[in-house]
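For this depiction, one protein chain was excluded, whereas all remaining protein chains were kept in their positions.
By written order: A and B. Residues from 1 in each chain.
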Amino acid sequence: MFSGRLQEQYTDSTQQSETAQLGMWVFIATEVMFFGVLIFSYMIYRVAYPEQFRLAGHDSFILLGSINQALLITSSLTMVLAVRAAKADQQRALVLLLGVTAALGLAFLGVKGFEYAKDAAAHSVPVVDYIFKPGEHRPTEIFWCFYFVATGLHAIHLSVGIALVLILLVRASQGAFSPGYDAPLEVIGLYWSFVDCVWFFLFACIYPLGRAGP
Amino acid sequence: MSAVDIGMAGAVPRSYLGEEYTLASWLFTRDHKRIAILFFVSITVFFFIGGFAAALIRLQLLNPAGTLFQPEVYNRLFTMHGIVMVWFFLIPSIPATLGNFLLPLQIGARDLAFPRLNLFSWSLFTFSGLWAIYFIFIGGNDTGWTFYEPYSSNFANGHVIVAAVAVFINGFSTIATALNFVVSTHRLRAPGMTWFRLPLFVWAIYATSIVMLLATPVLAMTLALVAIERFWGVGIFNPVLGGDPILFQHMFWFYSHPAVYIMILPAMGVVSELVTCFARCPIFGYKGMCYALISIAIIGFFVWGHHMFTAGISLTSAVFFSLMSFIVAVPSAIKVFNWTATLHNSRISFDAPMLYALGFVGLFTIGGLTGLILATLSADIHLQDTYFVIAHFHFIMVGGTVSAYFGGLHYWWPKITGKRYPEMWARYAAILTFVGFNFTFLPQFILGYLGMPRRYYTYAPDLQTWNVLSSAGASILAVAYALPLIYLGWSLFHGKRAGPNPWGATGLEWRTSSPPPKQNFPRTPVVTELPYRYDPRDGSYTTQDGVHFAEPTLGEASV
Partner (left out) sequence: MSARMPPEPVGPYVIGWAVLLLLLGLSVLAAYEPIGPIFQPIVHFGIAATQTAIVFILFMKLRGRPSLKWVFAAAGFFWLMFLFGLSTVDYATRSGFPLR
């Protein structure tokens, strides 16, 4: 997948690496639109049904959401340190840091799965297993629908990221990366950090609701 | 043609077609030229599938009794026609075929920035196409290509989720291609090829790609939500459950209006190439044309509400969208004026590509002007959801985009295949297209004005004459579209060999052999001239020293 050799349409490896990063930024712009429109639809309903969304948001598990955010933030750090290690030709550190990054990503998925189980136990799964708490009406289902769609899509993106990091890990352990060739690390590092950023906004949408006041 | 410096001394290198002949070498190619041909084959198949659905629709509408098909079947036919034509033909047509083939050549590069991503784009397209064919096979659905809520999730008959999946995957093909084009244009231009030395086709593809990148993800999310609502029955857009159906329309049209600019901008790029070449004249107002392309791309994102004037949006927002829709017509009009000014006092040769380009200018103008009528709130109240709208967008998409696509196909056919097509047959086909098209769609303006609603399997009996005229026109159009299939196919085996520059045109693509070698240019072109440098005295392009070729660098293969 990452051949390491200079492709024929480029004049040198710097141009190739810079171009690959530019391509990832373009892709990130499309992802901003993708998640952005989802958050937009969420905001419309939150403004339309503020009380219902507060009631619904109260039942989300802010501790688990926070743990997950901390995991992702740390994984962004380890990923950028991995790229740094490649640039400094520290092969062992590179492999280790990639491994930690992937592990943190997997930990996120584990916590998320646990959280989904708790959501199901609390009967917060729309249509499938949903009970209206006192004072709740239909719009709370819209909140939970958004919750599952948004976190589900995010989890899919994260899973793709984990798979890519694992591929990088295998390649790195075979010595594929060096100060002269680290484009795939940079590019996937960008993707990884972006998936982290998406979670910042999803967190703001889902977890802080309905905890203030009586 | 005078000797053209194509940077090759001695023997012409092996063309990209002759590199390898195995099926695997085609299906797993990374050569943008081969990928362009893969796309060409795919979209041609879908063009005829969508066209077949159109033929059935026009057959049904021959008489108001509407007994040819059951109403339910008719609904599925126009849905299928729309979905297939929009996503599986029009949107990829010029960008994925002509754009893929020509963009690297016109910027002087050896390939796109990400060749494997390019192949992946075609693979995604094919995968989505298989889903689309499966969708047709299992009976389609009856929502119309617009998937309006809450009908599409709660009440539609047929397979909404399958359609949504097909279009969703198709969207990622679009995004991949657009990403490649944008990055390539920024990073891989040949030495000396500054932005304002680029052909307008490149500008058009670039503007199209920007729109593709920013709009398509919104469609992906919208259709995902529709599929989720249909599958799980949650009330995202369902008013009974607290949702807003108009939210769906906002999200859908935020993509789908820019989508029509995705369909027309590349066509405008092609027309600029054709008009300059066959009028032997530089384009009038080159920079204005560039800015117009970018303006259309941007302003096109501000007008989507004009599809929703009668849907229930507020008057305030309707007025705003109407105003923006008027404004977006301005850069389009500037382009029409500039093409016309280019033609003025020039030496026009009526080759087949030029006939298509001239047809485009006229038909696009009519389509654009009728768009202004629809953008007028008071008129739209009466014309919305009538055949007036159908005529309007077919003038733009068929009279416009399809004409430009055929024009471009003919123009670049010698470059792509190395063969000349039979010119007289091509001219007949172009004229027949124009005649057939007008017979098909001009009556539809009248029908809409007289109140015939769209998407109805029947109509008031006194409208039959116009409908028969329209269907008759459609049969002429069918012949006109079949003809190129025949003579272009014939030319592959029996056409005359084409030289590097059979039209004597400007542009880097004509400075390499026909067909080009796999790496496009054995020696890197270095550009010092502005585009369209036709000699104003006699329209010739013989002073070709605006492009020279660098010496091969170490490791770079020369001929």
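By our rule, contacts are C-beta pairs under 8 Å (C-beta built on N, C-alpha and C of every residue); 3 or more make two chains touch, one makes a residue touch a chain.
Keep in mind that this is a model prediction, so the values were computed, not measured.
The omitted chain makes contact with just one of the residues B:W131, B:F301 or B:Y457: B:F301.
Residue in contact with the omitted chain (choice from A:F114, A:F132 or A:F200): A:F200. Although one chain is not displayed, chain B still touches it through residues 186, 214, 218, 239, 242, 244, 246, 250, 254, 301-302, 304-305, 312-317, 320-321.
Residues 12-14, 21-22, 25-26, 28-33, 36-37, 40, 43-44, 46-50, 54, 62, 66, 69-70, 73-74, 76-77, 79-81, 84-85, 87-90, 178-180, 189-190, 193-194, 196-197, 200-201, 203-204, 207-209, 211-213 of chain A touch the missing chain (whole complex, contact as defined above).
Operating definition for what follows: only the chains that are shown with their structure count from here on.
On the chain A side of its complex with chain B, the touching residues are 7-9, 15, 18-20, 22-23, 26-27, 29-31, 33-35, 37-38, 40-41, 44-45, 48-49, 126-128, 137-139, 141-142, 145, 149, 153. Chain B contributes residues 104, 109-115, 117, 175, 179-180, 182-183, 186-188, 213-218, 220-222, 224-225, 228, 232-236, 240-244, 247, 251, 254, 519 to its touches with chain A in the complex.
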